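Below: one structure, written as structure tokens.
Just one protein chain is left out here, and the rest sit where they should.
Order of writing sets the labels: A, B and C. Residues in every chain begin at 1.
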Amino acid sequence: MNSITEEILTSTLIKRAEDSYKGTYGKVLVIGGNEDMGGAAILTASAAVYSGAGLVTVATAKANHVSLHARLPEAMVVDSTDLKKVTEQVEKTDVIVIGPGLGLSQEALDVLTTVFSSVSQEQHVVIDGSAISLMAEHDLPYPKTQVIYTPHVGEWKKMTGLSQAEQEGEANAIQQKKIGGTIVLKSNRTKVYFNDAAWKNTAGNPAMATGGMGDTLAGMIAGFVAQFDDKEKAILAAVFLHSKIGDTLAEKQYVVLPSQIIEEIPYTMKHYSQK
Amino acid sequence: MNSITEEILTSTLIKRAEDSYKGTYGKVLVIGGNEDMGGAAILTASAAVYSGAGLVTVATAKANHVSLHARLPEAMVVDSTDLKKVTEQVEKTDVIVIGPGLGLSQEALDVLTTVFSSVSQEQHVVIDGSAISLMAEHDLPYPKTQVIYTPHVGEWKKMTGLSQAEQEGEANAIQQKKIGGTIVLKSNRTKVYFNDAAWKNTAGNPAMATGGMGDTLAGMIAGFVAQFDDKEKAILAAVFLHSKIGDTLAEKQYVVLPSQIIEEIPYTMKHYSQK
Amino acid sequence: MNSITEEILTSTLIKRAEDSYKGTYGKVLVIGGNEDMGGAAILTASAAVYSGAGLVTVATAKANHVSLHARLPEAMVVDSTDLKKVTEQVEKTDVIVIGPGLGLSQEALDVLTTVFSSVSQEQHVVIDGSAISLMAEHDLPYPKTQVIYTPHVGEWKKMTGLSQAEQEGEANAIQQKKIGGTIVLKSNRTKVYFNDAAWKNTAGNPAMATGGMGDTLAGMIAGFVAQFDDKEKAILAAVFLHSKIGDTLAEKQYVVLPSQIIEEIPYTMKHYSQK
Partner (left out) sequence: MNSITEEILTSTLIKRAEDSYKGTYGKVLVIGGNEDMGGAAILTASAAVYSGAGLVTVATAKANHVSLHARLPEAMVVDSTDLKKVTEQVEKTDVIVIGPGLGLSQEALDVLTTVFSSVSQEQHVVIDGSAISLMAEHDLPYPKTQVIYTPHVGEWKKMTGLSQAEQEGEANAIQQKKIGGTIVLKSNRTKVYFNDAAWKNTAGNPAMATGGMGDTLAGMIAGFVAQFDDKEKAILAAVFLHSKIGDTLAEKQYVVLPSQIIEEIPYTMKHYSQK
């Protein structure tokens, strides 16, 4: 198993071309946030914007539109129950994150199946949180696109049947081959499984053990995949950056909040881009 | 009477286990905030998140959902008038705070009695503000659970009949035995009464004499009780930390706002965890 | 004409008593903010809280409740069109500010006349912005209470008929005697007229010439009158502090925003309390 270290981040963060514009850095669509869990979608979208995605749109419950804009005027918003609008957005997008705070209702299932039937093979879809649970619960087929799953231990169990004790390197790799796509298995030392390689994070700490951290990581992965050409390195770099910022903040904080991670992204990216 | 000093804080703030996750640090449910006093619930929830609770949910009036998310995307939210949902949340929770900004309406009474009939003996309930007044006014029986009451002088009078002048160490201790649970009697030198011991805070200052300070303390107590095993030390540590941050900020501020206290929590916790 | 200098601020900012609590520092009720001008009420309330008022409530249009809480969870809120609730709040309050962003509608007039008929002689009322215009337009009698008017040049003309050129020291003093109360005549060198003395500010600068500055001053005056015993000195001290913070910020900023003034209040108060 390979180690995810700062080398992946420094080699990913290349200098931006002088004549680039926002379109160069990709469009991200975040789908999530029901009436009770809107904060998750806000964190994911914020992480995508601060990670450098060119343009970010959020499909979320109407109840969350005002709080999203109050925190992040840089994002656009559509009603996630308006499936026609969601489909239009899907078609215009490079990277989709679906799941943060989406919930397990019929409405959530509807938007998930709508997205799965709309995405094309060129698009990248990060499947997180509720979307993983919905897929397992309703036995949905894997969507025909570039998929990145971001389960935590419990969600990986739902996806594979593997108990926590069984979630070892080889067993996980076998499951990845069955499922396809990329598996970002979140834990205190997050592991990433591609078709042909497995990686283990070297950063991260228990001050980050708080609600919203996973939503934030999903947004960072989306932002990186949207703007960098080597998608595998983009995923690994986002995983490392998320934990590395957490480590730096934990030097001065007993607990680290997701929104604090997000604010540091542009500064830490600059730091590693100059190494 | 024992003195609450920094020693309690340093011995409570142990190093977090490397392989811990958000579930390790407990679930907190904040119940409060009617249409006019939503800010109280926001402050309590924010204090719980910044104190290191693993996961925080707020049951509050619908009118407050957007402002909560705009300030604290890390929290989840449910409608406090939806008693079925509140009961479901109570069952999933380790620590409940009920009362901040809850008000004295019939709706407030309904949610209070619903919670009292749902909690189990293993759960911890912080009873604050309006919830104390409602209990006194309606002569509600003490709930069958681990209770922490956080009255100020006027609310302690409602609970016990003791005038301010009568609220002396011995009289208070006798009342604690009658009521059971823990009494956090808030004042410029907050006192804490357990079954077998009484403690007096050594920190705090009049720059903190402003609306919302009590709501903030309630959230910090909940966050500490959720994550630390020794519940008595957790309560004392939260009381000291709240006042100590206030003392530090008051060196540069004539008045100290609750939201300013909250932002300092992670840094001051780190400071004392390294002593 | 006397000069308002830092001496007034240093002698007003006495050390707070150790055993004081939020009730010691007074209750402020801000009445203002219609559907289009809610920001004014937010600024006034924030200024009152950051100035050290013990407890602040805002009566404003429902449309503004969420934005108020999102910025200032320390305040409580009631619907300004619910005249029964407003009257109840008036009765519980020490200092009222009426006018910021209130507008000139029939609804605004209704709340103004309701307040005027509810206030008692012991209460202090700051009459600002739209409330001054409404009084002039509808020829309302001066309310029977301790009044502080905070007109700018145009509003002072409406109150007195004096053109800008005629707004000289003597003519203004004569008008103050006719009207009663205190006149805070806002300009680049604000003047304050009491029954027996006139004062002129020595601080202030054109970087402060931006919308919301007057609303902020009204809130600071209310916060100071609520907590300090010498009401005349409290008013003068608030006027000086507002401009002095503006002067300090203008050393590094070409323009100074009201919300930036507000954040500095606790620090600058501390500074002068130690002189």
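As a convention for this text, a residue touches a chain if its C-beta (ideal position, glycine included) is under 8 Å from a C-beta of that chain, and two chains touch if they have at least 3 such contacts.
Remember, it's a predicted structure, so these values are computed and weren't measured experimentally.
**Q** Among A:20, A:117, A:164 or A:195, single out the residue that touches the unshown chain.
**A** A:20
**Q** Which listed residue (A:50, A:199, A:240 or A:254) would be found touching the missing chain in the intact complex?
**A** A:50
**Q** Touching the missing chain, which residues of subunit C?
**A** 35-40, 42-43, 46, 63-64, 66-67, 70-71, 101, 152-153, 187-188, 205-207, 209-213, 250-259
**Q** Across the whole complex, list the residues on subunit A that are touched by the chain not included here.
**A** 13, 16-22, 24-25, 49-56, 65-70, 72-78, 265-267, 269-270, 273
By definition in this document, only the chains that are shown with their structure count from here on.
**Q** I want to confirm something about subunit A and subunit B. Since they are copies of the same sequence, is their interface symmetric in residue numbering (over half shared, so same) or not (under half, so different)?
**A** different
**Q** Whole-Å distance, subunit A centre to subunit B centre, using C-alpha means?
**A** Here subunit A and subunit B have centroids separated by 34 Å.
**Q** Please work out the Cα centroid separation of subunit A and subunit C, and write it as a whole number of Å.
**A** Once rounded, the distance between the two centres reads 48 Å.
**Q** Which residues of subunit B are in contact with two or more other chains?
**A** 66-67, 70
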